[in-house]
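Just one protein chain is left out here, and the rest sit where they should.
Our next item is subunit A:
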Amino acid sequence: MTTIQQPRILGAGVNRVDGPLKVTGQARYPNDFNLPGMAYAAVVRSTIPSGRIRRMDTTAAEKSPGVLEVITHENADHLGEAPPSFVKNPQPPLQDDVIRFYGQYIAVVVADTQQNATAAARRIEVEYDRHEALLDPHDPRAERIKDPWGEDTAWGDVRTALNRAPVMIDQTYTTSENTNNPLGLFTTVASWDGDTLTLHDSNQWPNMIQQVVAAMFGVPRDAVRVLTPFVGGGFGAGLRCWSHIPLAVMAARHVGRPVKLELTRPEMFTGLGHRTASINWIRLGATRDGRLTAIEHESLTTLPLDGDEYEPCSSVSTWSYASPNVTTRDQQVRLNIPWTNFMRAPGDAQGNFALESAIDELAWEVGLDPLEIRLLNYAEVDPKTGRPWSSNALRQCLEVGARRFGWSERNPEIRSMRDGHELVGYGVAGVSFFWYQQPCSARVIVKGDGSAYVRSAVTDIGTGTYTIMAQLAAGLLGLEVDQVEMQLGDSSMPVGTAAGGSGLTAALGSAVHDACGRLIQKFVDLAGTDPFSPLANVPFEDIEVSEGRLFRKGEPTRGESLARILAVHGLTELSADGNSTPNSPEQLGMTPAGARGARFVEVRVDEDLGRIRVARIVTVNDGGRILNEKLARSQILGGTVGGVGMALFEETVTDKDTGRIANATFGDYLIPVNADIPDVHIEFVGEPDAFNPIGVKGVGEIGLVGVAPAIANGIFHATGKRIRALPITMDMLMD
């Protein structure tokens, strides 16, 4: 019972099991909870980027109708420090008078209605001592952090290789700040009962929120329960314990009532972090026939004054293509800006744009087809260690995608394809995504009627975890999908990891796999104590499961149902806990490869106006074993839409004098709408991955990566203009 049985359940296009709740408005998101006696909170944010609060006048706010409490740094509870987590969490809010960025929380108002809280918050008057802010990444006074994660890499001799290279590309590529903007307004509903606390909270990692809040408020971890069965998206925004969470908890303690704190859309821009802007310097050396001899990739990204962020943009250059000489370096610079944070494909999205643009430039330089140069430089093994990949179907992604797209019909000359007043261009990009997995646990329980339920504290942020884990458990226990109930999003359940890094399916799936194996073993052991059981004396290795029954391999009649085994032994249910930890590359002798992919796009550029339209997209991906093709396709589609946004629309604009985000609304910060998205052809290739027992590679992020360079490369083909900065807007294409 170590292999995945009933493959018919896996891979199938099972509908989302939580779908009926979501199409009827019955799925309850954190801001849907209205508790008896609940009060409402509104935050006040700083209007300078750096300095100190000289004076705050809260008199008018306190007298405002319905106001229950106004909390500032002068009357805030002293909170404990945020404990170290996978990443740093913001230190507790309202602990001092120091302003570190424009939009920092400086007060919270609690009132009987949202309208009263919001109105009162506007009546707080603040005077500041303003200090000069660091807002420009090139400001020499700003702190620079070299090699922030100890991941700078070098092999071979890049200097010499570049000096000797017959062909060289030396360019700088930049990407803008982007804001995650999940559609669900992040909300915390905090409710104290004595010394225990319940939170309905928008996040991607309930156990992390639980840990941080418990430490800040000095209560045991199990006194805090975080509930997130549904959340209105995350895209990385829910991977830290943001300051509004302790604010809501503090407010609830002050007023002795449950408090709802729902961020507004503009507050979502400053309060949850955003994707860092990036500057990437790339130097490629190559032979005249386009074979890479050297890659040098450096990046500079930004940090807030007191945060950290893992955004290794240059890493993609260590695993994407074969090169005997590689150097990568990353730097970060600290500024008076709101927190930078993970956003779908952190580091990879920006680094891949730079690398795939540079590879394209090299193809044009040596006169090679942009598809061919990627196939030519395919990395047969991990170029850094020489170890084989756990799986890597990048080549297949490129070849299959090219066929589906009709790449061979491309006229190789620039400005050679046209349809009326539109210039037509074909662009391609390859994607080699990072691999990530963290420890996770789950409990699987079979009930007296033979049905099962699975529990883990993780969240399903819309990726389909509820569904694919139900399928997986059903497959492993020999049940139908509708016989497995999933219970997720509750910190009191078995400890779960983050829904992030495209790593949850491998982490939770491996834990469910482990738990199911242990549970079957328990059933077999139990049956073995019953001398009348047809399973008595059957070794575990010879057991198969199907249709709710255990039986001896090859002898379907020699078996017993799970329900019957429980009944015979007078049990109402039987459970087993499962855990997963990532395997060791050294022990397995292979490098875990994240997902791989290829993007093909047709872009159309209005010759007079510079208007850019993406006409069609082909995206082919290697995600290892696909547990549910319907849902996996949705992940890729969503990533593709995000990629179009990054390529053509999304830019969080910070005013360089005040540090204020100038476009913090959906009217001003543009994301793709339905009419921006053309036909998207999605296909999966590849084999089950060898690195985890269920053979999966996460597909939550890869869909976004590579879309922007494919579009930029297509625009070059269409117009002859090489755009090295995102987003690409029509003004860049007008002469």
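FYI, a contact is a pair of C-beta atoms (placed from the backbone, for glycine too) under 8 Å apart; a residue touches a chain by one contact, two chains touch by 3 or more; residues count from 1.
Quick note on the criterion: contacts and distances are computed from a predicted model.
Trainee: Just go with whichever of "Carbohydrate ABC transporter membrane protein 1 (CUT1 family)", "2Fe-2S iron-sulfur cluster binding domain-containing protein", "Chemotaxis phosphatase CheX-like domain-containing protein" or "Response regulator" UniProt uses as the name of the absent chain.
Mentor: The chain we cannot see is recorded in UniProt as "2Fe-2S iron-sulfur cluster binding domain-containing protein".
Trainee: For the chain not shown, which residue from A:217, A:230 or A:389 touches it across the whole complex?
Mentor: Considering all chains, including the one not shown, the answer is A:230.
Trainee: Just to verify: which one of A:73, A:88 or A:265 makes contact with the chain not shown?
Mentor: Of all options in A:73, A:88 or A:265, contact with the hidden chain holds for A:265.
Trainee: Write down which of A:463, A:692 or A:719 is the residue touching the left-out chain.
Mentor: In the complete complex, the chain left out is touched by residue A:463.
Trainee: Decide which residue listed in A:28, A:221 or A:403 touches the omitted chain of the complex.
Mentor: A:28
Trainee: For the chain not shown, which residue from A:639, A:659, A:695 or A:714 touches it across the whole complex?
Mentor: A:639
Trainee: Considering the whole complex rather than only what is displayed, give the residues of subunit A touching the chain that is not shown.
Mentor: So the residues of subunit A touching the unseen chain are 15-16, 18-29, 31-32, 34, 113-116, 119, 181-185, 230-235, 262, 264-265, 461-464, 630-631, 633-635, 637-642, 665-667, 671-677, 679-680.
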